[in-house]
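After the structure tokens below, expect a handful of questions from me.
A single protein chain has been omitted from the complex, and every remaining protein chain is retained in its original position.
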Amino acid sequence: MSGFAKPLKIALGLIVIAGLIIVPMNFNRYGLFILSQWAVMTIAAMGLNLTLGYAGQVSLAQGAFVGIGAYAAAIMTTHGWPLPAAILVAIILSFAVGWVLGYPALRVQHHYLAFVTLAFSTLAFLVFRNESWLTGGIYGISNIPRPHIFGIATNKPLPFYYVCLGSLAIVSLAVWWLIRSPWGRAFMALRENPLRAQSLGIDTRRYTLMAFAIGSALGGVAGALYAPLTQYIDPVPFNLSLSLDLLMMVIVGGAGFYFGPFLGAMIAVLLPEWLRFTEGYYLMLYAVAVMLLLIWSPTGILGILDRYMAARRTKAASALRAVAKSRLETAQ
Amino acid sequence: MSAVLEVTDIKKNFGGISAVDGVSFDVREGEILGLIGPNGCGKSTLFNCILGQLTPSGGEVKLDGKTVTGLRPSELNKLGVSRTFQLLQVFPKLSVRENLILAGQEHQGNMASRLVGRSDAGLTDAANQMIGFFKLDHLADEPAGGLSYGQQKLLDAAMAFMGGPRLVLLDEPAGGVNPSMLADLKDRLVAINREKNATFVVIEHNMEFVMSLCSRVMVMAEGKVLAMGRPDEVRKNPAVIEAYLGH
Amino acid sequence: MSDPILSVHNLVGGYGKMTILNGTSFAVPQATITTIIGPNGAGKSTVFKAIFGLLKLREGKINFAGRDVTNLSQRALLNAGICYVPQGRNIFPELSVRHNIELGGVAAGKGIDLPMRIEAALDLFPALRRKSTQQASTLSGGEQKQLEIARSLLLEPKLVLIDEPSIGLSPLMVQQTFDILKSLRDRGVTILMIEQNARSALEISDFGIVLELGQTRMVDKADRILNDPRIGQLFLGGAMEESAA
Amino acid sequence: QAIKLADVAELSGGGATVGTNWKNGIDLAIEEINAKGGVLGRKLEVTHADSQSNPGVARAQVQKALDAEPYVLLGPGYSGSVKVTAPLAAEAGIAQIMGGEAAELTQAGNKFLFRTSFGQQSSMPKVAKYIHDEMKAKSVAVVWVNNDFGRGGRDVVVKELDRLGSKVVADLSTEAGQADFAADVGKIKAANPDAVFVYLNEEESARILKELKRQGVTAPLMGETTLIGQKVIELAGDAANGARGHVGLTTDAPVDLIKAFREKFSKKYNYVPDHNGLKGYLAVYMVKATTEKMGKVDSKAFADTLHGLTIKASEEPGILMDVTFDANGDIDRQSFLVEVVEGKQVVKQVLPKVK
Partner (left out) sequence: MSNLFDLLVAGLATGAIYALVAVGFTLLWQTSQTINFAQGEFVMLPAFLMLAAMHAGAPFWLAIILGILLSMILLGLAFKMLLVDPMMRHGVLPLAIATMALAIGIKEAVKQFFSAEASPFPSIVPTGDISILGHAVSLQSIGVLVVAILAVLGLTTLLNRTSLGHQMQAAAQNPTVARIIGVPVERMILLTFLINAFLVALASLLITPIYLAKFSSGEVLGQAAFIAAIVGGFNQVRGAIAGGLLIGVLDNLAASYVSTQYRAAVPLIFLIVVILFRPQGLLGRAEERTV
């Protein structure tokens, strides 16, 4: 973008960040809970955006990874382990499982891959529910503690919100770094044309597995935060519909756009809350809103921005072409 | 001169049809070999078997004397073999420049250094040079999917050169490319061939291009090698005229 | 030029905000072969898209057989007698070869004996007959192009727009395709062709058009373009001839 | 100035039927009370929030409800959602009257949590006793729906049967929303039990009743309200005949007040409520009775007053039947044993209060 836009962007970013830190200070518990939920879901959606939006690997299992992370954290912290250790385990565990789930992606793509991951997500739910010795089964795990960070208790909603926000910040930075690195470009190559990518030395197998594993690990992080956020988990929240919700966040926000998950999660978490005043109609209205958004811009909210930017770029290209044209004319 | 590529008795069947039926040949270091033959005679399939895009039903491929049959395309590329495609194969939503950087990045550093290192893997200059050469300057930041047919074809060729390959297999690089640009492309191939001692195998139906570029030409028909020799010999071969060139 | 069957006047248009056609104008006389040449990205294919209603024009008029056909639907243009064979791969990958060809007759009028024409088309391209039950995506690149050409022979058009038919075809097939075009012309069909294989194309053409940066640089008899030294250098591959010599 | 109640219920998702009944019951009760002048002269007002049958959402909604400082919190109905929200209400010192039936809910020492129906720890022993004593079943097949409701009931009943010496010969979990019970019934048939205990939601109950009939299972069937409710009879037709059930609270109870309630409810909402409709209705009348007992609107003293309170239907007709609350917030009242005879519920036995 052009010269003045960059400082403008940075200023805008700083304002938003400051806003996220300061404004919630006088929110009530409910507001903080919702905002924390937004942060957590954004992390999970960023993971899916990496797998799906950038690397083009359709996954309907992100909810299962949130579940894996949540159970890992719940089991460990209720046994006295500190949360950071639990997050680490959640990351490793979901990274490993995600890596394994990536293998089908080496054989099948697109909708077939979606089906495999869909099946996985339902299988994960069954395990959460049926293996009561580990997961507490249908009764779930209650009294999940919230951590002490640097000696500060985060039992109260505001400190815990900052835990979520801080995690979001760290994850955002890491993801930003990743997608602007050659890895990010290789992920996009998987999405755009794996055949060509292979013949350019891009190890599509390894990158595909990585895309799955990293995306899943972020799901795990989100889960590990979700458990202490609600302080009680059972299998129901991690069923297929969470995976579908996360998918919706990514697509509605704009798949393959860095800020897509932030907006998508905002819509999926906050919009229903705003619509609650309509009581029985709120889910209906929410569904209609999502449909309208997609009708308006099938490539997601950020797709609109992209169209605008593309128009600017083509203007520049047109100008270059015009220069060439005038040169040609004078040459004659 | 030693053989860079040795292909022995490669076969490929699709169901009952045998598309490549026992093809053997070698390519010498620094050579430019032409590959011609009627439509559907198995040229592209042969390429795909050599490059690991398809698993051959039989036969062996050796690179520098080492067997590479069954290696994945990316592994072969790491060994210095690159290619272009007959049908358009670019990354449509990435810009032209990004396409080119992508084409070279896996040849810079290793996985880890690519994660922590520079985001363009130090390739922006090289990419810009390529862009300049193929006269795509005004389109450098445009998505590659918006290029014209011939421009995409050129971009595809440019990508094959980004990794500094030793052996390049080009599948109809001239199709749809404007003759004057084609002459440039030919010069470029010759230059790379001379300076870097790179080896080329070129499938092409454009006889002028093949005959003026290649030192040897191999002719295929119905999955088999029909003739092999210097361009002028091949051109006069009655079997080749009958099956391929017409009168 | 005598009574042009197709005339385009001052076409302006492009993709998004990018202007590709900057006032392209030319006319094509009836029962002739006219070849458009020009550098890559000149906008040749874009002109065809514009004529065939696939590109929204910002300005300009297209006249065909004495009537304004600007921005008509594809079906209407087909009914008016225009047929278009685009550049690149244009098949239905998961249908069989025969079904692909049969679909070429969807817009056929009442008087056409389709089964006979399908057989005739398959006679011209024996490779297609051999593979008629195979899925079209398994054809080789050149065979796919043959399929498209065969498909376009099912109708009885007045004007054929054909975009670089020679790409991917073996020399023998190129000859045969050009022969088909010639025989069509001899039956009174007008052919407007884009070619990079300019020398061979101009040899069978009556007229040539040079397009550059979306503008018509030159419209002339084909042989005069062939012999124009400037054009030779720029668009016909003069340089290659030299180094080959 | 109105007395503010807050309701959080399963208005969508898997528990939508539960939550909708509960909500409608609440609305009906409030409408009645307000029409008669309210409580201590003040009108009642309620806000409804949807938990989407998801504990995480339930927590958020309860949080929101508590932030508005309601007089009493009503709901949710799913035990998992109750578990995740109960600590919040307790922390805020606000009484929570809920619909969950899991045994453990009231055993965690929470002083602010109240039931509107029997917990499974009090209903299931009665069922087990009946199967053992009256049906004389030595072997029992247990079919349950695999969610917290079904699993909770199954766990208690299996334990009780075991204690009494009846053997569980088939222990079958089923899925909520399951349509095909052929395999499950096949297994029951193969196990050839003396009695079958069915603990499913209404629709699934109807489906399994049909399948049991198709496959000719003749062992007596025992269940809870969800097996012999009017809805089940309507859906299952004559396949429901002969099924028996323990009914803590049912719109089919042979009690005039309950019949009248059912009448009013059906008239307003065009359908026959299930026991969740009753629970919601009762929850509001519990608020009314307790408040009137205190003689003031005092949310701090509410829980204390309700503990140990007995509400008599003769004094507060809205409570429908006499009921006593113990120190844990559990409920005690009469219950019934019902059998379906020719498409009608017939009360076979009235089971007295436990204490």
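First chain written, first letter: the chains are A, B, C and D, and each begins at residue 1.
We adopt the following convention: a contact is a pair of C-beta atoms (placed from the backbone, for glycine too) under 8 Å apart; a residue touches a chain by one contact, two chains touch by 3 or more.
Fair warning: this is a prediction, and the values are worked out from it, not measured in the lab.
The missing chain, though absent from the display, is touched by one residue of D:His48, D:Arg115 or D:Lys231; that residue is D:Lys231.
Considering D:Gly186, D:Pro254, D:Gly308 or D:Gly343, the position touching the chain not shown turns out to be D:Gly186 (whole complex).
Only one residue in the set D:Thr17, D:Thr47 or D:Asn241 touches the chain that does not appear here, and it is D:Thr17. Note on the undisplayed chain: of the listed residues A:Pro7, A:Gly80, A:Gly151 or A:Pro298, the one touching it is A:Pro298. Annotation for chain C: contacts to the undisplayed chain at residues 52, 54, 74-75, 78, 84, 86, 90-95, 99, 102-104, 106-107, 135, 137-141, 151. Mapped onto chain D, contacts with the missing chain fall at residues 12, 14, 16-17, 20-21, 146, 172-175, 177-180, 182-184, 186-187, 189-190, 202-203, 206, 214-215, 231, 234-235, 270-271.
Residues of chain A in touch with the missing chain: 58, 104, 107-108, 110-112, 115-116, 119-120, 122-123, 126, 129-130, 195, 240, 244, 247-248, 251-252, 255, 280-281, 283-284, 286-288, 290-291, 294-295, 298-300.
One rule holds in what follows: only the chains that are shown with their structure count from here on.
Chain centres here are means of the Cα atoms, and by that rule the chain farthest away from chain A is C. Look at where the CA atoms of chain C average out and do the same for chain D: the two points lie 76 Å apart.
For chain D, the set of residues touching two or more other chains is empty.
Each of the following residues of chain B touches two or more other chains: 139.
Under the contact rule stated at the top, the pairs of chains that touch are A-B, A-C, A-D, B-C. Listed in rising order, the residues of chain A touching chain D in the complex are 28-30, 33-34, 37, 129, 137-140, 142, 226, 229-234, 236-237, 273, 276, 279-280, 282-283.
Looking at the complex, you find that chain A touches chain B at residues 178, 180-183, 185-186, 188-189, 192-193, 195-206, 310, 313-314, 316-317, 320-321, 324. Residues of chain C touching chain A in their complex: 14-19, 22, 212-213, 215.
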